[in-house]
Each structure stands twice: as C-alpha cells, then as structure tokens.
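Let's turn to subunit A:
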Amino acid sequence: MRGGTAHNRVLMALAAVGFAMCGWLPVNAGPANDTMVVAIEGEIPTLDHLYTTARDTITLAELTDDGLFYVDPETLAYVPAAAESYVQVDDTTIDVTIRTGVRFHDGSPLTADDVVYTFSWVLDPDTKTNRGRVIGAWLDRVERTGPMQVRFHLKHPYPLAIRDMAFSVQLRKKGAYHPHGKADPNAQAQMLNGIGPYKVVDFQPGKRVTLERFDGYYADSPKGRPAIRHIVFRTIPDLSTQQAELISGNVDWMYNVPADIASNLGATGYATHLTGPTLRVNFIPLDAAGYTGADNPLTKLDVRRAMIHAINRRDIVKYLIQGDAEVIDSACHPLQFGCEQNVRKYPYDPAEARRLLVGAGYPNGFEVELWAYRERQAAEAVAADLAKVGIRVRLRFVTLTTLNQARKNHRVPAFFASWESGSTADTATIAEVHWSLKSDRNLSKDAVVARQMEAAARTIDAEERKRLYSAALKRIADQAYWIPLYTYSQNYLVSNTLAFPVTKDGLPRLFRAHWRANAVKASN
Partner candidate 1 sequence: MKAPQTPLLEVSDLSVTLPVRESKLHAVRGVSFSLARGEALGIVGESGSGKSMTSLALMNLLPKSAERNASVLRLGEHDLLAMDQIEFAKSVAARRMAMIFQEPMTSLNPVYTIGRQLTETMTIHGTAGPKEARERAIDLLDRIGVPDAKNRLAQYPHELSGGLRQRVMIAMMLMNAPDLLIADEPTTALDVTVQASILELLAELRKELGMALILVSHDLGVVSQSVDKIAVMYAGELIETGTVKDVLSSPQHPYTRGLLASIPAPRGTGERLPSIPGTVPPLFALPSGCTFADRCSYAETKCRAAPPPMQSAGEGHLYRCILPLNTTGSSVRTAVSAKSQIHSHDNGSLLSARNVSRTFTVRAGLLGKGKALKAVDDVSLDVAQGEIVALVGESGSGKSTLARILLGLQESDRGEVTISGRPILSISPFERAKLIQPVFQDPYSSLNPRKTIGQTVMRPLELHGIGSAQDRRKEAERVMELVGLPRRLLNNYPPQLSGGQRQRVAIARAIVLQPKILICDEPTSALDVSVQAQILNLLLDLRDELGLSYLLITHDLAVVNCIATRVAVMHRGRIVESGEKDAVLRTPRDPYTQTLLRSVQTMKFSANPRAADGAAGLQ
Partner candidate 2 sequence: MLRYAGKRAILAVLVALTVSFAAFLLLSVATDPAAAIAGEGAEPEVIEQIREQLGLNQPLLAQYGHWLSAISHGDLGTSYYWRQPVSTLILDHLPVTLTLALAATFVALIVAIPLGTIAALYPNSTIDRFALTLAVSAQATPTFWLALMLIILLGVIVPIFPISGDATGWNYVLPAIVLGAHSVPAIMRLTRVGVLDVMGSDYIRTARAKGLYGYRLLSRQVMRNALLPVVSVLAVQLGHKLGGSVITESVFAMNGLGRFALQSIVGGDIPTVQMLVVLFALTFIGLTLLADLLNAWLDPRLRLT
C-alpha cells in the first residue's frame, strides 16, 4: 500500500517535470480571467487557521472560513455570521441559534453538531490547537440544545466571548479531524472544508493557494457575495520580486509594504498605493524576570527605563514608519477600550539614558540580543539608537516559529513584538496573551499585573474593567516592562484595475475587492 502510493508520487513528480518543461500555462492575474493574485511574503504551511497565528493565514481564513460571528469592518461591531442570533442568558451562559442554509464547501449543511464538535476539538488540550488555551481559559463546554441551537457554558464572566467566537474559532464539520475515526490534527491542513465565501481548489504548501468563489455561500452573510471569482495566494518571498510582478501585471494585491516603497511606487503610476489604520502596535518586551540570566542587565529597572529613553521613537515613526503611525506610551493601542494613556512617559533623552545606565552599574553599557521576525528596519533603527548610549544590540532575525521556540526555551532577552489584537478594540485582546503568567511572551513575571489583567477579562462591568486596566498599564509603564514603540499603518499596493476597500482594523477583507468598472470594460 505504502509502496504503491510512493510509486505513484514518483510518477506524478516525473509528470510534473514534464508539464513544467512543456510549459503548461497557468491562470494570469487580472480582470480578464477574473482572477486576483495576492502576493504574500511568508509561506502558508497549513490552511487550518486553528493551528496558526500567521497573519497571511488569517487573511486567507477570512476567505475560506466563517465563525459564528463576524466583525463589521466599517463599524467594528460584532454581527452574527454563521449564527443567526444569540442570547446572553446570564453572566456565564450564552445561547446561540445557528443560521439555516449555511453550507460547508462539500455541500453539507452546518448544524449544531458541527459547532459542538468544533468547540470540543478546540477545548481538548490534546489537539494542541493554537486557540485552545485562550478559549479554554473562559469556555467550559458547549452543549447542543437543539438541531440548530447550542449553549455556551463559560467558566467565568468574559466580556470578549462573542469576539473570540468571531475571530478565533472557524467552524469545522463534525468529524473533520477524525478522517479515519482516529484523531488527526493535520486533517484539515491540506484540504480545508470550511463555510467561507471561497473554497480551496488547489493548495501547494509554501507556494500557492487557489481559491474559487463558493457558489453555495449563504446569501445573508454579513460578508456579502464576493465579486471576484478566483483568488490566488502566491508566496513570493522577495519583496522586490513582488514589486516586479505587480508592475508587470502578474500580481494584483500585496500588503505589508514599507511605507516609502509603497508611496514611491504608487507615485510612479504603475500601481495604486493604499494605506489604512490598524490596531497593530509594536513594542519590545524586556526580560525583567531574568529568564535569560538571573542578574542580566534587563532585570534592573533603571536599565529598562534607560532603554526607552534612548530610543528616538518620534523620528522612527516620522521617517521610517510614516503614514498614520503614532508613538505609544502605554502597552496597548490608544483606540482600544481601557487603554490608559495617562501613564509614565519616557521622552527621547539619550543623556538621561546614559545617566540611568551609569546609576545601574553599566557605565560602559552592555551587550544584549534583540530577536525579531519582522520590521527589520525599525528593529535596526532601535538597535542603532540603543548603540548610541552604549547598549550593544545583537540583532537576530528569525521566523516567528523560531522566535516562539527560542522564547519557550528562555533564550530570548528581548524581542521585537507586534500585536494586532485580532482587530479588536479592547485592551483584553492584547493583555491576556502578553501578561498571563502562563504565557511565554510575558517576560516580566509580574503577578500583580497578571492578576489585574485577568480580573479585567473576567468582568463585564465596564468601569471596573477600565479601573483594572489603568492600574495594570500604569504599573507596566512604571516598571518599563516593555519598550512601547508605535502604532502602525498598513500599506497596500494594488493593481490599477483593482478596487480594494481599506478596512479600519487593518485586517484585509479580500472578498470585498472588485474590479474597477473601466478595467472590466477595457478587458472585455
């Protein structure tokens, strides 16, 4: 059996060589064949959003998957999607009615069983989903109360339950992870059976994902019916190659473009430069807990404060990040609920930084590793600023996976972090994952902050939550656990034939893109 399939694969591989050599023609980008080509820098190793937090996969999952709820990108309000409605029965019970007529890509209808199955899978720690821990923190169990009704039992009051259902849990068909009766977490990695507006027709891991508009998509979805028939995600690791492809018309859409390139290229007229706000903030957690060494310099408060003083964040934002970006002082996005702005501030002051370093016993500075997986330029700029006060930064650019691994092994004294909060304007979405004592992103080990953040996340009372966040955020700033950097604006480059509505939360909703009227006409 095994030998047989291996043999077939070899044959297929050989056939592929033949195809490639003969020049089997692919679909081209553009309105002519109704195909939008999306260029992404990273590779997509798996289609299953439950198993990754990679940004490109989130963008993709918006197309292939729906959750029970959806965030309206215009109003940022939570609206029912696969759910028809919900009722908050009490602080810890939510009843959800499932919309009829929702179909999986294989044609089968969505039922309560599927919802229960999905959430049970996510809650089971053995399945090791990426979302499991977050959901498991508040959700106790999900109960089927009718063919189209489910009841969520919460462990404690949780203000973001609907939000988590909207962002974190994409619905799977019952048995999706048990292809042969046996649990297999990889079952949906290669061929996804979702309920989103697009279905996957071809997936070549690390290379391309080809999507086709799902004709069975439910008509009353808040996402609406997509305009473009095919979407192709192509991994083009090299940003310059992406640009080349965009210029020569083989790519329609790219994002995460450095601001200056986006604006300069937009100015040439070859492509359209779009920019929009995001809820993304950038910051650098510092190893105040001494994970990488009990008495490493970062455990000293004055050192951490000196580091913030040393960085000219204003210039970095003004010249490097550009756009709508702003310097932040608090450990959250200013637009987020509970994001206290009245915290201790550390203006750019290299002299003060040096003074603090001398006071902390580092007159000659010290050497420290700064890990980063994106924002190379900003990380370099930060490193250069720190070098000016004598802190010699060794930059380590790695992938997110590697960073996660290293951090888990306590090898990371400081890392250039970027958090998008799942496009949610609530401090809870940044606080939980960064300040929980269980999280390896939390390099402070501060029990007080952890307790306050946790309490805030279990309270529904808005004033009380504000008070808790304010206290925690003030403490964070005071202790300089993070170097807060700046908010971020998202830069897109799209082909001149494409209309793409920029979203407020920075998460691209590609199903809303459509061809410009004149472009379609021209191509016809």
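Picked so that all candidates are chains of the complex that A comes from, given by their letters.
Just so we're on the same page, contacts are C-beta pairs under 8 Å (C-beta built on N, C-alpha and C of every residue); 3 or more make two chains touch, one makes a residue touch a chain; residues count from 1.
The model shown is predicted, which means the values in this text are computed figures rather than measured ones.
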item	value
From 1 or 2, the one in contact with subunit A within this complex	2
Interfacial residue positions of subunit A with respect to candidate 2 in the complex	2-3, 6, 9-10, 12-14, 16-17, 20-26, 43, 45-46, 51, 53, 128, 130, 133, 185-186, 189-190, 204-208, 234-238, 240-241, 244-245, 247-248, 250, 398-399, 401-402, 404-405, 408-409, 438-440
